[in-house]
Structures are given as structure tokens and as C-alpha cells.
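With one protein chain held back, the other chains of the complex are shown just where they sit.
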């Protein structure tokens, strides 16, 4: 394709690709509309061995947040009642433990809601960005997707396809490469799919024990042109094992995260980030089956820009 | 059955029913072991119409916590970046919204982990309660169930079976009544099932706009004898639309939550609470099908006593 | 005085009373500039008995927040390490307790910073309200007052002056009444004073055990005309034992909190709220001395709209 990426290209893509009004003036879920009930039934048939893979990373103080982006912190898990209290006789007629968690909704494995990114002062479907204030998202909150994150999942294991453990930071994945990976894996991308890209970056960081710039720094990821691919394929969602799906450093310095500028506010594409793919990818490599039933329900966070999740890929 | 419920009856049941060691000395998931891969494959065949029902209640300040139990609070959702900031020119080359959530893991719809309740100074499988300290659960944390909350779901709509909108607070559901409801609904309870009981209480509270004692006060729910039923049926998990599944006031004042004393630490039974069942139950009443594919993945909260969830019932 | 309070009166007062530029274009502390070094030295001489009164209410789950105003919550205090952990052998070579607190800065006894209230799109000293975004207050944050909350304190015990335990909700205190109370108490209000008004409302709520509408509902307090009094007296700060100093219901429905509209953004007046005055007031009634050394340092919350405090009145 060979797009020269700059601010103008971003606006052009946003103009060409935008789905505003496509599913009604009040639509809140964008490309999740690509999934039909028939697709869900068909996806169920992919459950052949009864094995579930959990794609969420642990929520704890060892998470990837290191302060690079906007003040996000790693999950803070605090106890409200403990077994040591119980054993010390400090409780009553019920001995129990209790606890709380405090975290940015996008601190670990998560969905972005369609109100997470703005195109100037607009959100997906033309909603005013000012509808997102300190009370949360009056439109496009993640709660609208509460029953929509179910369908056919497809893994595109780009790292394995390239024969490497992980793609290097800054490596841009082209549309052509995605198509070749799909072909090599013998899997077809279809309308309504939850497409999951594996770069290997998350596994490399876990193995090294050092997050480095994982959350907001350089990363492998899709090139800007991928926005056309997503729209063309009519996929339901795109997910990856990186912080932000798209390649960093970005292909332009005129805007930050150019692909995001288009896919969320213009296309209304659901995006999943920091997916843990090790065992799933190994399994797919083993049985050569890169499709599966996908179920990744968000928490019903009213007005949330997203939700922490633990999606299930079931084969 | 007619058990006289007192402290002795609790210890007797715990002794008779305990599954410690049944699945190995290091087992962390208890009755979830009842679910086999074959069960998951069979459950997938229940997806016939491709419709998903979200069973999680909204996570926001209007939740059920009113201070009755142990200092739990309703989810606190705060914004870290907003569209109003973006529109005011206070951001940079990426216009975005971001946010955080702070909540007790059991504040709304949730799983209990097996380390949530102690029997004296022991947890399920004989683990020492003192392994639960301010650093979390060193054993039996919810993270162990990250890929295990998938299988056949069954709704037992006890309220509808009784011909009422909701069961009254204090109404104790007997084992016999559960069996009759199942029979009337033409559904069989099988080994490895995720059994979901509907009392109507949650819907009644939402409709009235007043939570009252929902979170910790009186409620309809299963009688103490239900611990025998769960063990006998070899179910994977029991869930309900109430705060704590069992009837309140309890059948004894010698202990608080006698059924809990047995099912979690002795049996190792997974428990789901505050499930939102309105649409699912209406659908089941309509098509007379009370079984479905169930997928309710917990967040991977390391050492958590449970997890907020949004389980999916898919028909 | 007899002001007819409406939106126009608010704007008129704001115009007449505004101190923008009075202490320089970059001034961040407003009326705290009224306090001179000599005033602090003179105030020190008021320490005659060596007794300190703590004016902060406890920070815990029993606080006044009941959801009436903007989603504030009572302080959430959670333990990070406990003596029960230590006793259970779960710690190492240092046995200790540790904890955290999470609270709106204005949830209990606190200072408002000058960036807490806007007059249309302006703050005190003419700063743009948009300088207050999700990153905090770029101007007028409470940190600027870190060394300025020291001087002469004066208690005006209006309730005692009126011969009642507490003023009724809705009771408006006139300027004339303040002057009479001061005269009766034989205390003069001077330039640079920290003036503390006692209505008795806080004590009444503590005694009754019911906060009711304390945090955001009806209350006794100063009439709108008080903004003229504060400016005329050149006081450093005004404080009270109520949630918001001014009378509620307000004297107009055209704006919410008309006195606030003027005193914070126009005058640049520092305001203290929810001061606990019981013992101090009893002591003043006993020794007839209504002046004292005042020291109420805010926490240095960068960009904060205020700070929780525990001010000291020292006699």
C-alpha cells in the first residue's frame, strides 16, 4: 500500500473509513455490530477439545506500568480482612478474608471502549468529546459492550510466522504481512472476527523480568495502513500482546498514535491490549488450528473508557 | 431432610463433606475439577441461537453496598483524562480519556475464591488460614481459576417456579424445592454444572430503587442442608442473584453463615453472588430452555479473595 | 444591609470585591496576604496556658459523606501490614503495621484552595478555569499555602451568643449578628485574622449519631452579604463547623452557593470547613478569651483543590 503517514493521511483515512451513522445515530458499539448471532453459533462449533486459555495477565504490583504514560499505576490490591486476623481471634462468628483492588481500567489486559480516543472534538459516531467529563463517558462507555464480546477468535501469530521469538520494538507489521501470516496459518479472516495479533513482546518482557518501555514506549505493531485492513475485513475487534497494537515509534511525529486516531473514533473499532498469548500460541502451533471460540466479557463499568479483562480462547 | 442447624451440625457436615486431598494436596480449585473437557465441548452445543446474556450488575456509585458488612464500598470510578480536557486544549498529540476503578472485589457481581472463608484456622484442602495475610492469599487465590470458569450453565428459577416475582427475605429454599424446580423446568442437574439460582431479590431491589439490606441483611436463599445437595450433585459452582446465596436470617445464631462454613472451606465449592438474571430468566421462561453455555472468567487478581465479573450465559 | 440576592447581585459583588491583581499578577494565596510577620509574632503572645485544641474530625468510615454532593466518599483506611500478620509469623526481621488512606480532600475538616470555585470561566486573580484539568490545578493549588496558615485565630461562637446549642438548618447569620457576637465576646476582628464561626451543627450531628444532610444539604451559615464583611474586615480566612460556611437553602435559587461564587474566585478568600469546635468553644466560654494562636497547615497536595487538615488552636 505504502501510505506516507502524516497528519493529512490520518484525516483522509478518518474521512474515508468512518462508520458514523452506519449502525444508527445512537449506536454505541461500532464494529461489534459485525458479529451476528449466526457467527456466535458457528464459533461455538470451534470448541472441539474443551480447553480454555486465559488471556489476562496477573493484576498485581508487578504489572507493566512504570510511569511512562499519563500516570497509570499497577493494580493496588489491599486486604480488608485476613486469615491472620481470624487466627488471632479478631473476627466474629464468620471467619473470612476480604479485599479490594484499585487500578486504572487500562493498566493491564483490557478493552478500550469507543470513547477512549477522540478525533479533534468528536468521538465515534459523531458524539461530542465533551460528553466525557469527570462523571465518566455519557456515551460510548464500555458498559454497552457487556454482552457483545463473544464470537470467533483468530490468532495471527506474526512472530512465529516470521520465525522469531518476538518482533523487535519499532517493527511495523504491514497488511500484506498479516495476510501472509493468515495464509501460512491456514486461517481466513472473516467479518465479525476477534483478531488477535501476537508479536511476542509481552512474553519477552515477562521472561526477561524487565518491563522497560512496554507501557508507552517503543513496540512492534501494526502500521498505520492497518486501519484500512480492519475496515476492509469488517472485523469485530483487534487485539494484541502489546500495550497499544500499533507500532512505536509511530510512522509520523505529527500526531501521537496515528492508527488510534482513525480506528477508534472514525471506524468504531474495538481494541484489546496486553493479551497474554503464550500457551494459546503454542497450542495453535501444535495443532495448526488458529481459530477458536472467543469470550472476553468486560466488567460493566458505567461510563468506563474500557475494562480490565481475562478473555477466554476456547478450543 | 430436616437438619437441626447448630454449630455441631456445621462441624458434622464439614467433616462428612470435605474434599480435602480429593484432587491432590496442592489443588487450588476444588469443585471446578468436576468440569471435564468433554463437558465444555458438550456445553458448546447449547449455543443454538447465538445470544449472550450479561450477568454482571453495573459497577458504579449506585451499587448495593450500604455499609452493613465489613466496610465494603461501592465502586469508585475516577477519570484520569477527559474529553473536556481534550476540548480545552489541555492535551497533546493524542486526545483521549482514561480512568480508574477502586472497589472491593466482592462489591458487586463476583466469584468467591476458595480462600474467602475459613473453618476455624483452616482453608479448603487443609491450608492454614494464616497463609492469608496483608499480602493476599498465598494459597487458593482466584487466579487459580483463571481458565476454569467455563462449562454448562443451568438456571433454577425458583421464584418463577413458585409463581412469585421474588422470594421474601428469610425464605429458605430446601433441597427438595430445588429438585422440584429442576424437574418443572425440565432440566437435569449434572456433575460439573454451574448452577444459578434465581430468587428475584436483585430485580426487586433494582425496581424499587432501594437496596435496603441487600448487601448483608436479610435475604431469601438456600437452607443449610443445601451443602449436602451441592456435594451430592457434584456441581462445579453455585450462584445466585443474592448477596450470599444462603438464607438470612440464618437457621442458627451460633455461627454466621453456616452454609458458607461448609461449602467453601470443606467442600471447596466455588460460589457466585449478585448475578443479574432478569433477561436470562425471561428468555428461559419463553423458550423453556434452562441450560446454556456458561463463561464467567475472573480477573487474574493475584491472591484475590474473589473477582468482580460479568459472566456470560450463551444460548 | 438587606441585599436582594440573585444572580445579578452575585456578579455585582464579584465586581466590587474582587482582588485580582491586588497582590500581583501571579499571586496564588489571596487574602492570606493580609497576614503579616508582625501578626504572627503578636499571635504567639496569645499562647498563655500552653493548651492546644485539635479542630479536625476523625478520618474514618463514620464521616459525614452520605452521597449528597458530587460523589465524595468517607475516608477509606486500609491496612498494608498488621500485628496479626506479625504475630502469625508472616513478617521478617522487622515487625510492623502499615496502612493507606483514600479520601476526597474535602471529605472532612479541610481547607478549600482558591482554585476550588470558578466565576464563569475564571478563577481568583483572573486565571483561566481551564488550567484546572485532570492533572490538577496548574494555578492556585493548595500547595501555595503550605507555610501561610499561621496567625491569630478568633472564634465567633454564634450559637452560644444566641443562647442555643445549635442554630437551625436554614438560619442565615447576618453581618450585624457577627459584629454583635464579637462585641459580646469582647473580641475584635482584625486584618489578617483566621475567623472561625460556630453554629453548633457539627456537634449536634455527632451527638445525634445521624449526619443527615450535613454534607450538602441544609445548614445554618452566613448570609450572602457576608462577602462584603469579609472583604471589609480584611480577614485571612473564614472557617466554620458546617459543610460550606454559607446558609442553605441559599438565599437564591438562581445560583448554587452564591457566597462561594464571590469569596473564592473574586476575593481570593481562604475557607475552612467542618471544623470541630466543641472543646475550644467550651474553653472560650469558660475563660472569656476568644482569640488564640492558630496553626492549620495544609498537606502539600500538588495541584489540590484543598487539603484535609487538623488545625490547632493554641491558647
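A, B and C label the chains in the order they appear, each numbered from 1.
FYI, a residue touches a chain if its C-beta (ideal position, glycine included) is under 8 Å from a C-beta of that chain, and two chains touch if they have at least 3 such contacts.
What you are looking at is a predicted structure, and each value in this text was computed from that prediction instead of being measured.
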item	value
From C:52, C:66, C:174 or C:234, residue that would touch the chain that is not displayed	C:52
Residue in contact with the excluded chain [from B:82, B:106, B:257 or B:270]	B:82
Touching the absent chain when the full complex is considered, from A:43, A:80, A:158 or A:202	A:80
Touch residues of chain C, complete complex, unshown partner	36-41, 44-45, 47-54, 56-60, 70-72, 75, 77-84, 86-87, 92-107, 109, 115-121, 123, 128-137, 143, 146-148, 150, 254-257, 260-261, 293, 295-305, 308-312, 314
Missing-chain contacts mapped onto chain A	61, 67, 71, 73, 76, 79-82, 84-85, 88-90, 102, 130, 133-135
Where the unshown chain meets chain B, residue by residue	71, 78-80, 82, 84-85, 87-88, 90, 100, 102, 134
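Note that only the chains that are shown with their structure count from here on.
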item	value
Chains most often in contact, by C-beta pairs	A-B
Centre distance in Å when chain B and chain C are each reduced to the mean of their C-alpha atoms	45
Centre distance in Å when chain A and chain B are each reduced to the mean of their C-alpha atoms	27
Junction residues of chain C, two or more chains touched	71, 79-80, 82, 84-85, 88, 90, 102, 134
